[in-house]
Structures are given as structure tokens and as C-alpha cells.
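Starting off with a structure, shown below.
Every protein chain but one is kept in place in this view of the complex.
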Amino acid sequence: MTMTEALHLALDQALERDERVFLLGEDIADPGASGPTAGLSTRYGTQRVLDTPISEAAIVGAAIGAAMAGFRPVAEIMIMDFIGIAADQLVNNAAKLRFMTGGRTSAPITVRTQVYGGLSTGATHSQSLEAWFMHIPGLKVITPATPRDAKGLLTTAIFDDDPCIFLEPIRLRGQRGMVPLDPAFAIPLGEAEVKRPGTDVTLISYGRAVVEALKAADRLATDGISAEVLDLRTLVPLDVAAMVRSVGRTRRAVVVHDAVGFAGPGAEITAIVQRELFGTLLAPIERVAARFVPNPAPAALESSIYPSVERIVAAVRQTLRPDQARSDPTKAGIRG
Amino acid sequence: MTMTEALHLALDQALERDERVFLLGEDIADPGASGPTAGLSTRYGTQRVLDTPISEAAIVGAAIGAAMAGFRPVAEIMIMDFIGIAADQLVNNAAKLRFMTGGRTSAPITVRTQVYGGLSTGATHSQSLEAWFMHIPGLKVITPATPRDAKGLLTTAIFDDDPCIFLEPIRLRGQRGMVPLDPAFAIPLGEAEVKRPGTDVTLISYGRAVVEALKAADRLATDGISAEVLDLRTLVPLDVAAMVRSVGRTRRAVVVHDAVGFAGPGAEITAIVQRELFGTLLAPIERVAARFVPNPAPAALESSIYPSVERIVAAVRQTLRPDQARSDPTKAGIRG
Amino acid sequence: MAGTPNDSTDPPDQPGLTGLTGLTGSSDPDDRDDLASLAPATARRLYELMTLMKTADDRLSRGISSGELLTVYWPSRGQEAIAAAMGVCLRSDDQLVTTYRGLHDLIGKGVGLVEIYGEMLGRQVGASRGKGGTMHIASPGVGVMLSTGIVGAGPPVAVGLAMAAQRLGLDRVVVASFGDGATNTGSFHEAANMAALWDLPLVLLCQNNLYAEMTPTEHTMKIEHVADRAAGYGMPGTRVDGNDPVALVSAVTEAVERARAGRGPTLLECVTFRLRGHYFGDPMAYIPAEQLAAATEADPVLRFRARLVGSGACTAGDLDTIDAAAVASVEEALATVLAAPPTALTEIDHDVYADARNCPA
Partner (left out) sequence: MAGTPNDSTDPPDQPGLTGLTGLTGSSDPDDRDDLASLAPATARRLYELMTLMKTADDRLSRGISSGELLTVYWPSRGQEAIAAAMGVCLRSDDQLVTTYRGLHDLIGKGVGLVEIYGEMLGRQVGASRGKGGTMHIASPGVGVMLSTGIVGAGPPVAVGLAMAAQRLGLDRVVVASFGDGATNTGSFHEAANMAALWDLPLVLLCQNNLYAEMTPTEHTMKIEHVADRAAGYGMPGTRVDGNDPVALVSAVTEAVERARAGRGPTLLECVTFRLRGHYFGDPMAYIPAEQLAAATEADPVLRFRARLVGSGACTAGDLDTIDAAAVASVEEALATVLAAPPTALTEIDHDVYADARNCPA
């Protein structure tokens, strides 16, 4: 089934199985709904699949309140670029409630949000802001790359006791794959998966970029380079052991993601790996990520800012250059 | 003069010198004002130093609109934890206007905000969220550590043609130093400064943590270890050349900041330096930052989460250990 | 009732068709047509603008359907009267903040079709050299300062623009144009409060088209009239038939003059309908058939045409000439745009900062 169908199935089964689950968001109820929620209000009623006003702060706030009272709300922020409006509720309430109340309250909400990058919708409908939420203690951040992972991770998120931000990359919505139908199927958070084994270099990735990394690995294979593709699946919790295992073997790493590179998730991954594997690495860790620019609207420009097979392959080749030491500091340009 | 006086002076001189400058924010006008804005509305009138409703989104939005029309507004977000409420305006308007309109409009605003960490005010009045804004193309991020830098950088920010986020760490407000009185005194953005020269290790820092880094350097000196303290002063633009110059010489780096470590500014700094200086480094880059936890209210708990002289010294010692290679990947624990 | 601004204490409209009953696009049959209250040149200009807007909108729809044009687009079709009224009531130095559904507003304010189409189609001749796209068109030369893709993000910026006008001692006015759904956002509230507090020269112009995306307005607010929100800020709230250009000119003029005179903002609710749904290609399955039929019946462009001819203000021939001119302008602009070079890849390297050297790697 497609990614959208997998997400739909996860929501459907969660609603079916547990009265505490309800969905709220803009345009998620029939007949207007499209995407993963289409059909659900017809099946479960508009009390359990609830259209809201355009009020992102209150959508997340309301989810938090209901969660504190025992529900398992799944809030939708239609497109991730709008999540700033709900940032205060996520950061100052959801993330911190458990700690600030010494465990007396908590906010086990799931916030689903679509990443629109790649649709030519311009700079305010394209951002991938997961780095923000990684940085906030108390939140979990989930980014599936396949229909199977989407179903398994969303199911886990909904029933997880902590607030989860769940990213759905729009460019994957039509992607197909086998998905377990069992409602009990769930994938634990914090377990990366090797999506393709390899020996020469590890491509550490997540979300939409995994698809690109896999294509790059195919391309590299034709040149006799064996790339392992590690899909992190969740950024918090982060499976450091899996990264260290893989890169410990391949001794080279390239981090690939659709978020902007600068101060992005790849920075943290790189910082961890350089420390854990210092002396083992044969090359500096490279990052291939969105360029540091607001998303341009035209498709040709937009696709040029994202990780592409070409950019990934070039980065891998960089890690394979014989002499990696750059001992001449004067060579480094200003980035400021 | 103190940091507060230096900030006051920068604002005063900017108001004096340029009719386009005005200030807006909550409780910034006399007789209620305290901190850097105290006295300014008495001097320049409440049209130029304007109290606003508690409306962070509209405060920043209004600053943007006025800036588009030729003004140089300085908006205050009282405490950085509240900046989430204005995040949408910062991210989707201020940062992107110039690009989205092909240069036809721009938002040369300055957003001053205080970082309250260390005041025992608990988890929602303590955060240091500069990493968020580093990640957004189009914004500049400024973090002075001394009264002199505060004055010089704030002056530059106000007259800079791009939107600037200016952090004022509350723990530095009473710190004293020499400050040029000349209204023309300005420090260019993107130039780090060596606050203390050294040869064995570079402490890369900014903001309040610079003070701790300097203390740690003193302590290390008594043990014969010579630490260079590099104050970045601005995170965007980032002075990569200065980092490479310094670490290229010392061949060891410890990044020190008050923001949470995970996915924090130090991650980007580390990722850059490991790449620029691969093969030159004698040890993995260490990070000393706030622990991954909402700020606890009690002073004893709170101070234990921040970089301290002890933690910095321990990290430096770690970089000085003879054998840095960690070739056994199984030793690495799960961080997920 | 139609033809003059209604205040917000009118009795509630029929459920399910909120506001639509007021959408006649002409005065009550019993009354004398108050078209006569407009100067003939104004009436003609309104029609010119409305037909140009309709033509520009229809042409995009046709081009996208046929595969000739590739863009994303949120049609304004059906909301012509509101934008045309702004067009005739605003001075060129007055400023506008609009949204993704801005085509008509942009045309009304005087943005050239080449700039608009060029931006939508990713051409170097676009308002932003094609980089911003459909949702983000600005043309400060004619006062269009911002179009936002984020619902509710415009009013706070409009507050700042109005503060600037007030500070500069200029008598220019700022209009923030947005939808009914936008009034549920916190940004709207914060901005409206500030505007009233500081007596800003701002018109908060709500184009209440009865839906926000696929959700009917009555599913997102309990109140019947958006204009009722004004009381909470201490500004006047006015509700007007958004399909009646004559009523709109009167209501917009009143709000603009009030702002221009330094008497502060107005919340002006203009009740209308999106005839093509939310985005281009929207199947509109969520719109009840009778509602769509009634709205189509109330098409402001066709109604205004009939009214102009019926009242003897213009002949059908006059209006045919205007229509033909609109088609010619639209085709000419489109041809120019299609012949123009696509946005250069190197555009990415500009305009992130004033000085490109500030960009991190």
C-alpha cells in the first residue's frame, strides 16, 4: 500500500482499538478531508475526527489538555511550516509538563505534520524543522521513510507516553511498500534500521532523503562502492549505537537529509559520530542537506537545493579521497 | 559600565542619531521600564519607545511592517522563552521576505531578547533557543559576552539590512567593562574575537558561557595548560575562518555554551571543525553545554545543568588524554 | 438591505447558507438601483477591473486544466467585486497586504499581469523574478507590500505598515485583506487589538467566502458575523454584501476615509463566495449543490454587467468592448510571460541576505 494508506491504516486501527484516541486538525473531516484522514470521520464520527478553526496554537494546546485528562489525541498541523504558531505550546507545555510537575501530569500527544518540500509551493510551505524539536528536551521526533515504518511508528507514537512530533514527507505519500495489517504491529522508537547493507561508507539518513540515499547507493554500486544506508527513523530517541556500529565498520559517513544543513539534524549526528569514532574515521563526516536558502518556488530551483543522487555521490567520493587531512588552516574560507 | 548600561547606551545613541529607529515591546516605557530601556521613553517619548500589549506575534509582525516601510524597529521579546509565540513571524516573514520578493522588500528588524537561565525561574523562563534561528536562512544571530561587544554589536544590528536576533544573557547584566562612547562605534557581524590567547586547546564559546570558559582557562593555566578562548560573538554569520585558525594551531577544541547541547549550536560548530581540520585534530571535539533537561527551578539543580568550570576543565582534560582513538564501537552506549 | 453596508446587528442568515442570502449583487428589487450613487466613470472602472480579474482568473484555470500552464493557484473567482472596490477606493500610495488568494486584490491595486503571471509561472519577469511563487507576490511600487501563504500572518505586518504611515505623518491607508478563517487565528486578534489601540490607519478587510479550505465557516466559529469580532477591540465592524460593487464602494470608502482621517481601523466583512473552491482543481464535493447554484447565480461579474445594462448606465456593446480589451490584455501578458526566460538557477544565490557573503556554507 502507499504511505498515505499506511498512515490511514494506523489512524484507523488506533481509533478502532482505543476510545481514548481522537483526531483534531484543520480540514481532516469528511467530506473535505484528503490524505491519511479521509474517510475516518465518516467511520468514527466528527466527535472523534474533528475539524478545527485555523488555530494551530489552540489545536496543540487542546490536544495537550485532553491528553492530560487521559486521552490520546492526534493533532494535525497541516504543513510543518505552520508549526511555529504552535511552537509555544509544544515547547513550553507539551515538552516540559512531565518534568515541571514532577511526573504528576504529562502530555502524551502526537502531532502529525506534513513536509511539503518539493511541491513548488515556495518558501512558506516547504520547511523541514525537525531540528527545532530535537533541541527541546521532552519531545520525541519521528520521521518514517517507508509505508511500513510509517504505520509502525505512528502506532507507537499514538500510544507512547511522551509527546511525539511525527513528520510525513509529502513526496513519499505515493510510495508503495508492504505493510503489516495487524493492529498490534508497532515499531519501537529509537531503533534505526539498515535499509541497505554496505561496507565502504555509511549514508546516515531519515525521511524522504532515505529514498535519495538508496538511489545514490545503487549508483555507487555500479562503480564498485558499497554504501550502507542507515535510516534513523527517529531523531529523538536517537539510535547512537546503530550509527556507531555501522560507521565503526565502514569508517566513513555521509549524513543526508532534506532539512537545511546548517544547524540541522546532521550537525548533531556528525558531532556525535566524530566523537564516538575519533581515530577510526578515514575521512571527515560529510553532510548533504538542503542548501541554506528559503525554498524557491520554481521546481528546477527547488530541486537544486535538495540532496540529489549527484550531490550524495559527490560527497561519498569526497570521503574516499586518499588524503583527507587538511592541515593548512588558511585554506578554509570564511563562512560568515 | 555594565552590560545593561552598554545596551542602554547603544539604544540611546541609535534613537538619538536616526529618526527611523524606534523601540517596541512589553513594559519598555517609563515609569515601568527596567533594564536597558529604562529612561528612554522619558527622553524620546512614548512614540519612539512604545509599550505594547502582550502580543509577541504582533510585536514582531509590526516591527516587520514598519521595517518594510523604512523604519529600523527594535522589538523586545522580554524573555527568550516567549519567542516561540513570534516564531512564525520571524521564520515565515522576517527571514524570507527579501528572498521571496526578489529583493523588493526586506525586514531589517532587530529583536532583542533576554536569556533568563540561571535566575531560578524554572523551565519556561530559562531557555536559550539560538539554535532555532541559526537554522533559518535569512536571520542573523548575535550573542555578546561583554559590555563592549554588546554596544558594538547592537549598534551594528540596528543598522544592519537583515533581521537580527540579539540575545542578552541576564546573568551578564551586571558585568562591567570598558565601552567606547563614540556613537559610531560598531562591531562587524561575523567576526569572532580571541578573548584569551592560548596554545593547547581552543574553547569555542559565545554569550554567558564565555565568562565560564575564561574562568576555566584560568584554572587550566594553573596546571600548565594553555587554553585559547574564542568568542564567536555572532552565530550567523559564523566566523569559520577564526575557528579554523585557532583550532588549526591548538589542534584541540571544546565548544562551550549555555544552550542545550543536543542539536544545539555546538553541534554545527563541531561538524564544521571536524571537517575543516580532519587529520589535524589530536582529539575529538568535546561539547560542554546545558544538559538535556527542562531547567529545574532550584538554584542548586539549575546550576548543575550549565557549563561550569569543572565540566569545562574535565572536557579539556579529555582532549588531552594520550590515546583518543575509540576503535571499539561496541563501547558506545545507546543514546536513544 | 443589499447595496448599503449592513451593521453587524442584522438578524442571522439562514443556516447552511450563512450570508449567501445577502449576495444579490444588486439592490433589492423594490428599491431604486443605487448605482446612480456612483460616478459613471467609477461604475465603468469597476466593471473594467472586475472583468479583467475574471478573465485573468479564468485564463489561468483554463491553462492549468489543459496542461498549458504549470503552477499552483488559489482562485479568487467570485470575489471580483471586493477587489474592484478596493481598486477604485484606494490611492496608489495606499498599501495592501493580501494572501495566496490574492490575484484579484493584486490586479485591483495595479500590479501588472506580467508580474503576476510571471511570478506564478516561475519566470524572470515575475514580481520576485519567479522565486517567491504564487503565494508571495509583492509590488511595493503600487503599494502591494506582502502576500502571505501563512493564514493570519498578514495583519500584524499591516499593523507595522500602518504604524509607519502614522509616524511619517502620511495620510496613506493600509488594507489587510484576508479570509473568514483567518479571523480565528491568534495573529488576527493581536493585530486587531493593536490597530484599535493605536488608532492606526488600517482597514481589516475580511473576504468572508463562507469556507476556509474545505470547512464551512459555521464549523469554525459560533458567531454569525465576522464583523461582530470588532466590538472586542473597540473598532467599528461592518458587514456588507461582498458581491455588490456599489455597496462595497460605499463601505470601503467609509472605512478608508475613517482611517485616513486618523480615526482608526475598521473591520469590514464582505460576504462572498469562492466559485472555484479552495485550490485550482478542488472538486468541491463538500459544497452543497444548492449553495453552489445560488452562488453561481449571484456571480458578481455577471450581475454587475446586467445591472449596468439594465439601469442604462452602459450598453451591452460598451461592456463587450471592455471584455474584449480584458481578454487582449490577459493574452498579451501571458504571451510575454511564456516567452520570458525561466527563473535562473543562480537566483538562489541572491536575496537570502543583503550581502550574500553572510550565508553559511
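So that you can tell them apart, the chains are marked A, B and C in the order they are listed, and the count of residues begins at 1 in each.
The criterion applied here is as follows: a contact is a pair of C-beta atoms (placed from the backbone, for glycine too) under 8 Å apart; a residue touches a chain by one contact, two chains touch by 3 or more.
This structure is a prediction, so every number in the text was calculated from the model and none was measured.
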Subject >> Among the chains presented, those that the missing one touches >> reply: A, B, C
Original post:
Pick from A:Ala10, A:Ala33, A:Leu97 or A:Val115: which residue touches the chain that isn't shown?
Top reply: A:Leu97
Subject >> Touch criterion as defined above, residue of B:Thr4, B:Thr110 or B:Thr124 at the omitted chain >> reply: B:Thr124
Subject >> Residue among A:Leu238, A:Ile285, A:Leu301 or A:Ala315 touching the omitted chain >> reply: A:Leu238
**OP:** With the full complex in mind, choose from B:Leu7, B:Leu23, B:Val49 or B:Ile85 the residue touching the hidden chain.
**Re:** B:Ile85
Original post:
Which residues does chain A use to touch the chain missing from this display?
Top reply: 22, 47, 52-53, 55, 57-58, 60-71, 73, 88-89, 92-93, 96-106, 137-138, 140, 160-162, 189-190, 236-238, 240, 272
Original post:
So which bits of chain B touch the chain we can't see?
Top reply: 26-27, 29, 31-33, 51-58, 81-82, 85, 119-125, 261-262, 291-294, 296-301, 304-305, 334-336
**OP:** Name every residue on chain C in touch with the hidden partner chain.
**Re:** 184-190, 193, 196-197, 219-223, 228-235
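Just so we're on the same page, only the chains that are shown with their structure count from here on.
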**OP:** Tell me, please, which two chains come out on top when C-beta pairs in contact are counted per chain pair.
**Re:** A-B
**OP:** Please name the chain that ends up farthest from chain A once chain centres are defined by their CA atoms averaged.
**Re:** C
Subject >> Chain closest to the assembly centre - both centres taken as Cα means >> reply: A
Subject >> Separation of chain A from chain C, taking each centre as the mean of its C-alpha atoms, in whole Å >> reply: 37
**OP:** Just give me the whole-number Å value for how far the CA centre of chain A lies from that of chain B.
**Re:** 28
**OP:** Please work out the Cα centroid separation of chain B and chain C, and write it as a whole number of Å.
**Re:** 42
Original post:
By residue number and range, which residues of chain A touch two or more other chains?
Top reply: 57, 81-82, 85, 122-124, 262, 292-294, 296, 334-336
Original post:
Which chain C residues touch at least two other chains?
Top reply: 130-133, 136, 148-150, 186-187, 347, 352, 357-361
